[in-house]
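One protein chain omitted, others in place.
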Amino acid sequence: MEEIKQAMALYKKILVAGCGTCVTVCWAGGEKEVGILASQLRLARSAAGNDIVTLEATVERQCENEMVAELKDKVAEVEAVLSLACGSGVQTMATMFEDKPIFPAVNTTFIGMPEKEGLWVEMCGACGDCYLDRTGGICPMVRCSKGLLNGPCGGTRKGGKCEIDPDKDCAWVLIYRRLERQGRLDLMREYYAPKNFRAVKRPGKIQAAKA
Amino acid sequence: MKNIDFDAVAEKVARMPGVTCVNLVSHLCLDEGREKMIASIREENLDRVIVAACSPEFKEHIFRQALEDAGLNGHLLAMANIREQCSWAHEGDVTEKAVELIKMATNRARLLQPLERKELPVNRKVLVIGGGFSAIDTALHLSRVGLRTTLLEKEAVLGTGTGEWQSLHGFDNSSMTAAVEGDRNIDVLASARMTAAEGTIGDFTVTITREGEEISRKYGAIVLATGFRTELAPTSTLKLRTQAEPISGISIVSQEQLFHMLHNSIVEAKPRTIGFMFDFSDENSRFPTLTTLNNALAAKNKWGSEIYIFCKNVKVDSEGAEKLYREARECGVVFLKCETTPRMSMDNGRVAVEARDVFLGEDTIIACDLLVAEELLLPIAGTETLSSLLNIRLDSRGFYQDENVHLYPVASEKKGVFVIGGCRGNLDMGRVLTDISSVVMSIHELLSSGKIQVEIERVKADPQKCVACLTCIRVCPHSAIQLIRVDTGKDVAVISDLACDACGVCAAICPAKAIEFQGYRDDQTLAQIEAIGES
Amino acid sequence: MNGRIIAFCCEHSAYPAADLAGRLRLHYPESLRVIRVPCAGRVDVIHILKALEKGASAVLVLGCEDGACHHITGNIRAKERVKQCNVLLKEIGVDGRRAVMFSLSPNAPHKFVRVANDIAKTMKESREAR
Partner (left out) sequence: MARPFREILEAKSFVVTAEAAPVKGSSVSKTIEHITLLKDKVDGLNVTDNQSSVMRYPSLGICLLIKEHGGEPVLQVTCRDRNRLAIQADLLFAYSRGINNVLCLTGDSVDVGDHKEAKQVFDLDSVQLIHLVHTLNSGKDMAGNELDGGVDFCIGTTATPSADPLEPQLIKVEKKLKAGVSFIQTQAVYEFDELKRFTEFVRNIDEKVKILAGIVPVISAKMAAYMNDNVPGIFIPQHLIDELAQAPKGTGIAKGIEIAARMIRQVKEEGVCDGVHIMFIGREERVPEILEAAGLL
């Protein structure tokens, strides 16, 4: 918030733009969060005696040019845009409205899945070289804090917890239990050679087969 | 309401935007006042009504009805509580505050929308899960009020397990099962389990698995009457006898085993001294108290044994317990009040119980031929499975239903699902009977007419805005929301008008702001805030 | 809105408690404005923030006692949201105490009045400190 406040310090009228897909589902940038962030900014600024006007809008997917285009009129009205979309959405906005400063309001950290309402856990590192078939469907690259491929490190805590966080399960203990249950522990005994970290060249690109 | 200048209020309110007429009426809730209200709605062709009077807690329904009588939807009423929360709450003149409260109500009223009411058909059949006393009795009562019931029992016959020994509490199991057999309204499914359940009040679809075969049935309500089980309390350090067999020499037995000895078995040698223990591990000991008193009296009468009862407290607030206690005392049963659990040891074929008597202040050692150990009353196995199938919570002890003072005693948080008797931790007979009559009355009221009145779309998720994030489904305390594929092929949250209890938890948490709760929409709440402090 | 206190009151607990306070003629600050809600769990973060934006000195969310919520978990949700508000307010340097949640039963008019008086006092003190 401090970052956002500072970034917005120069502006008197902004658009707070949400995205109606992924970030809505994970409670980071849907219509509700847009409302809250805008209100928070207005409160902060009025407390400082320097009111700010906020427009609010949420589009279906901020990573789609056509959908972002709906915001044209609103963007024209304001000095800057604060986007609650993921990095892709922010970059789409920035490309579409090249002469307006676009600020990211969320730090996109990981691709996760919901564990219960309001709690998401990182599950996939989008590495492009998937091992899930060999690890009982548990990704060691992301869910092991060290991303080890050949078994647990020596730091596992009592009860199979991670060395960096007693509340986090050791991914390799989970993999062991799942493979044991499936009678596939041989998979764990196999040696996995060093990973190809260039399976995805940055920046990543996917071309769907042309019809 | 002497500290409000009503003429001044009327004058100010009349100037509020959209206000057509202001009437000052004393006793608006009496016939005279209501008639006046109806008349002005008709005469002035009003489309919203604000009542500034006493708390809506008391008379809101009367005023809603008045609106309906005047041909206006009852939900177009807003109230300003200028009595309890204004005039009476403050000393000195509160005219200004009254005006502001009315302004808040006016702002809200402007945004109110009518709610359609509809009659929906309900299935009149009831599923009762369990085959013990409370299940059977509920089915028999429901039959008497003309409702058809299925009794779902996991054992092969009704009344197993607790059957005979329930007669201790004064009912006859065999005549009850006979009554069930002769009752055409009751259908018994034995050796069967519920393996899936979906739907809402009035329309549950239940999958029952019997001998590997799946049956699908539809019901309007579900009653859980699965009873409880007992387990030797951890305080009883010595091992329980595994079978109820004629005693020869020493023994530690359960209440049920003692009951069998007293009523069915030939006992080789009558136990001269019997000890009972209860109320050390679980303070909820009404049921053990009753059982102990009954068994102690029976043993005294049949065997003439010396009887010692070790307990922290004797809980005699259940029906008949006080009388039993008095009888026990009169015929010489000794009660020893102990603060801590007595120690037990084997002593030459007898059980030595060592306890500190609180009143005597000294240690007493009593050698018993028979010790009736303390037992814990626990939920039966499978309670968790059923609770997750039906989506209802368990309390800290694992029984159904939190001790939630706001819920109707036998209603669960899910409309149409009821919990009675032992499986909700209600263990003495008097309370079980109360549960049975409550559940029969509730279900009769709900299902007997075959239809139910509901307000349509009071809480609704906008399918356009819903992103199917499942949040509302996960947070709904009444499991009233489901993900359903709509015509457009999209999965969206759909709130069941029947199951919804109108709390608004979903509306507050929806990250897409897709859920609207008529009467408590965001804009209606914010409009009230807008009015505050304006004047 | 000069110093108004907004209290979102659950119709199963705090609202009847407020009524009872009136009937017993227990007095509390006139600046209190009650907004009736079907459950404390209906109160959204944005309601609290907008009330503060409008100039309310404090916002109270009053729901049922633990384990006695008519809607089972509504009061817990409300508590979480108020906590979220405290964090949001702290982030922008606003006194977190301006949003508070209390639990009370419908027959607790004295607690209602105490809560109202306490928050009014706290707000007055912090105004004077400034």
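Each chain gets a letter, A, B and C, in the order it is written, and its residues are counted from 1.
Convention: a contact is a pair of C-beta atoms (placed from the backbone, for glycine too) under 8 Å apart; a residue touches a chain by one contact, two chains touch by 3 or more.
Given the structure is predicted, the values throughout are model-derived calculations rather than measurements.
Asks: Could you tell me which displayed chains border the chain that was left out of the figure?
Replies: Touch partners of the hidden chain, whole complex considered, are A.
Asks: Write down which of A:Gly49, A:Gly159 or A:Gly204 is the residue touching the left-out chain.
Replies: Going through A:Gly49, A:Gly159 or A:Gly204 one by one, A:Gly159 is the residue touching the chain not shown.
Asks: Touching the absent chain in the whole complex: find that residue among A:Gly112, A:Gly125 or A:Gly147.
Replies: Of these options, the touching residue for the absent chain is A:Gly147.
Asks: Across the whole complex, list the residues on chain A that are touched by the chain not included here.
Replies: On the chain A side, contact with the omitted chain comes from 145-160, 163-165, 170, 172-173, 175-176, 180, 185, 188-189, 191-195, 197.
Here, only the chains that are shown with their structure count from here on.
Asks: Chain touch graph shape: choose line, ring, star, complete or other and state it.
Replies: Graph shape, chains as nodes and touching pairs as edges: complete.
Asks: Which pairing of chains gives the most C-beta pairs in contact?
Replies: Going pair by pair, the biggest contact count turns up for B-C.
Asks: With chain centres defined as C-alpha means, what is the inter-centre distance between chain A and chain B in Å?
Replies: For chain A versus chain B, the centre distance works out to 43 Å.
Asks: Could you tell me the distance, in whole angstrom, between the mean C-alpha positions of chain A and chain C?
Replies: It comes to 35 Å between the two C-alpha centres.
Asks: Centroid of chain B to centroid of chain C, CA atoms only: how many Å?
Replies: Measuring from centre to centre gives 29 Å for this pair.
Asks: Identify all positions of chain C at which a residue touches two or more other chains, and write them in rising order.
Replies: 44, 46, 50
Asks: Can you list the residues of chain A that touch 2 or more other chains?
Replies: Residues 32, 35.
Asks: Spell out the part of chain C that touches chain A in their complex, as residue ranges.
Replies: Spelled out, the residues of chain C in touch with chain A are 44-46, 49-50, 52-53, 88-89, 91-94.
Asks: Along chain B, where are the residues that touch chain C in the complex?
Replies: Residue list for chain B touching chain C: 55-57, 81, 83-91, 94, 97, 100-101, 104, 393, 402-407, 413, 475, 477-478, 501-505, 507-509, 517, 520, 522, 525-526, 528-530, 532-533.
Asks: Report the residues of chain A in contact with chain B in the complex, numbered from low to high.
Replies: The contact residues of chain A facing chain B are 20-21, 24-27, 30-33, 35, 58, 114, 116-118.
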